[in-house]
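The structure's right below; bear with me while I get my questions together.
As you look at this complex, bear in mind that one protein chain is not there, while each of the others sits in place.
Moving on to chain A:
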Amino acid sequence: MRVPLSWLREYVDLPATETGRDVQAKLVSAGLEVERVEQLGAGLKGPLVVGKVLTIEELEGFKKPIRFCTVDVGTANGTGEPQEIVCGARNFAVGDKVVVVLPGAVLPGDFAIAARKTYGKTSHGMICSGDELGMGDDGSGGIIVLPPEYEVGTDAIELLELVDEVLDIAVTPDRGYALSMRGVARETATAYGLDLRDPALLDVPGPNAFGHPVQIADPLGCDRFTARTVTGLSPEARSPIWLTRRLQKAGMRPISLAVDITNYVMLELGQPLHAYDRSRIQGAIGVRRAEQGEKLTTLDGAKRTLDAGDLVITDDRGPIGLAGVMGGANTEIDDTEGTTTEVVVEAAHFDPISIARTARRHKLASEASKRFERGVDPEAAAAAAQRTVDLLVLLAGGTADAGVTQVSSPSAPHTITIPANHPDKVAGVDYGRETVVRRLQQVGCDVYGQDELIVTVPSWRPDLTDPNDLAEEVIRLEGYENLPSTLPKPPAGLGLTDRQRLHRRVGRALAGAGYVEALNYPFIGTEVLDQLGLDADDPRRTVVTLVNPLSDEEPAMRTTLLPGLLGALRRNDGRGSHDLALFETGLVFRPTGEEGTAVRLPVDRRPTDEEIAGIDAALPRQPRRAAVVLAGAREQAGWWGKGRPADWADAVEAARTVAREAGVELTVRGDRHAPWHPGRCAALYATVDGEETLVGHAGELHPRVIKALHLPERSCAMEIELDLLERAGAGVVVAPRISTFPVATQDVALVVDRDVPAADVEAALREGAGELLESVRLFDVYEGEQLGEGRKSLAYALRFRAADRTLTVDEASAARDAAVALAGARTGAVLRS
């Protein structure tokens, strides 16, 4: 809502010194979000005067037609002689009154005017258009042609009200009344403690039987309809300057007198109005629901197919308007031919929800629908109709028809009962009953009662429905800025949960290992799943799909963290960072494809646990995962020596780093799993609830994936499910007993077939060595001719130690032999000779 300060002053006697910024501060404090104060005519300096065109000479030979004019500006130019002006516009004739800016003046935008040579003549000033004066579009398509009654030499800055301030207010959805001058004026008056001149307080004749007939078939959709008729309108009548200027400042375009008047009254009182050309209405005006598929061409020229939920205005032929949203073209006021001489004015009140749905259904948000959705004062309809009639009579020479049609469904005013100290208890401030009552009265409420207040809310505040609504009115008018600052005392909390601590630890551990976190969008498309080489029946292809994705290429939610991370890897690589280690933790979305519908539960009571479980069952599983991607060097080359490229082992180690934070020891096995290299892919297992469970994969990416996604050669990746790791966690660490007896070290080299996993050999060694074993470490892997084709040698350092004594060489050797024997039995390992 754009509120010109000059217009606002009509209803509230603000001190003359108050600026737009001052009013802004007051209104913001009262809860109207005045986003900015526009300074109209800032920097504008005269002379800017009314002139009369005396002569026009058409200049030939230029790219566009140019006129050399002489204009009578009276004595404004100091000489009284005609002013010579070159002008490119053509929408004026000799004898027209125009707006002339003279040399020495400054127009908005710091545009200084001086005499200048142009098109072979000297132009001593300009004939002005609305745009040049910062007035906004006046629809003329050229310079301003004034009504003839204004005298030559009159100051046009004042005449056109060019200097003003406009408050631009973002009205929240609950405050429909603030979409009117009346509503903003009421808030202003309260904020300043001044009286309001309510423009809706008009003498309105009572309804009678002579008005235009109106039949309401749907009284729930339309609980009030006032129709008034004005005849004998002068087709030549034009909107006066004050009217068009107020509309322009409020952000509306002047169209024709009748339309301008309905718009003006809507801005003033908040009541949307419609004027029908009476000659084009056939029979009674009706209000009903549309028939499904019924057609209507609205004023914007769009032919619309109506829905059975749409409220329509009808005459004998059918729909003539989309109620509360937009009128129909078939009964439109004729503003070009000027043939309309009789109008029927409609001021009605429609169901906000019905209007909201229709506006949304037809994607048609109009000034009218915007107001009806947010709530219009039903009691102002008759006054708004009267105000429209008065202006049509005054400005268009019309005659008010004696007939007054008013159809209304009876409705009781809304009352709310609150304890007088309710606002005090909400605010934590001791306002006292007197203040509460006074503030509620300022809002427009009728208040009765002592300790219990019976509050009747005003008709323009349908948003006031609950006790807390009234509390807010009191608190905001007393000033949010005056609220004290106190601290509640929550009960002692338990801190972070294990799960929350794990998430933080995992992030720190990966960052500590050199990984940089990236938070990627979770939107994916089928294409990337193809590029990852997923099989047709891969569960990662079962996705949550969006109805309205930002990009049709990525309509689904991620089922794996890798697409986003790999995108970040490629982006970094493309920007010149080639040695990369990235990580992400976040949710993936894993529907079964069999999720039901989340029904809309009631809100007037707590839903049952079954009802909640029902809508939760409609949601996909959303486990939290961690993933890393690597490319380039894991260790850089430098003065210290060679670097080392990132490889599959780094990816597996990242998984162990994550698992370690969860207190989980991973079991690693070779696997074939997209998108990994089939020979360099590790499946990661943990014991969850007593069962060995697959928790993730790690390794080098498949060369085809690397090619398809344009990734650096040999890129590696790991993805692991944190929720499973959390469940697999061993819990509290049990402190080891540290033996201070000496260690006995035994090295063994075992030869096995190449495809025997080292993990199996190590597991056998551990088991075979028994409890004297302190640690096993694989320190070398060797393949060579002397071992034979397809064989490899694994060299282990075994450390033995007892808790209670120094081991003898024989004891250590016996344990070693037992370890080797079991490894031999399990994996065919033989001691390397």
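Observations
Note that contacts are C-beta pairs under 8 Å (C-beta built on N, C-alpha and C of every residue); 3 or more make two chains touch, one makes a residue touch a chain; residues count from 1.
Simple rule for what comes next: contacts and distances are computed from a predicted model.
According to its UniProt record, the chain left out of view corresponds to "Phenylalanine--tRNA ligase alpha subunit" among "ABC transporter ATP-binding protein", "Phenylalanine--tRNA ligase alpha subunit", "ATP synthase subunit b" or "ABC-2 type transport system permease protein". The chain not shown here is touched by just one of A:Ile255, A:Ala513 or A:Val776, and that residue is A:Ala513. Remark: the omitted chain is touched by one listed residue; of A:Phe589, A:Trp648, A:Tyr685 or A:Phe800 this is A:Phe589.
If you put the hidden chain back, the residue from A:Met326, A:Ala427 or A:Val455 that touches it is A:Ala427. Within the whole complex, the absent chain has one touching residue among A:Asp552, A:Asp616 or A:Asp755, and that is A:Asp616.
Note on the undisplayed chain: of the listed residues A:Val94, A:Leu220 or A:Ile353, the one touching it is A:Ile353. Residues of chain A in contact with the chain left out of this view: 28-31, 33, 172-175, 352-353, 356-357, 360, 373-374, 425-429, 466-469, 471-472, 475-476, 480-481, 483-488, 490-497, 500, 504, 507-508, 510-522, 544-550, 557, 565, 568, 571-572, 575, 577, 579-583, 586-587, 589, 591-607, 612, 614-616, 618-620, 622, 634-636, 638-640, 643.
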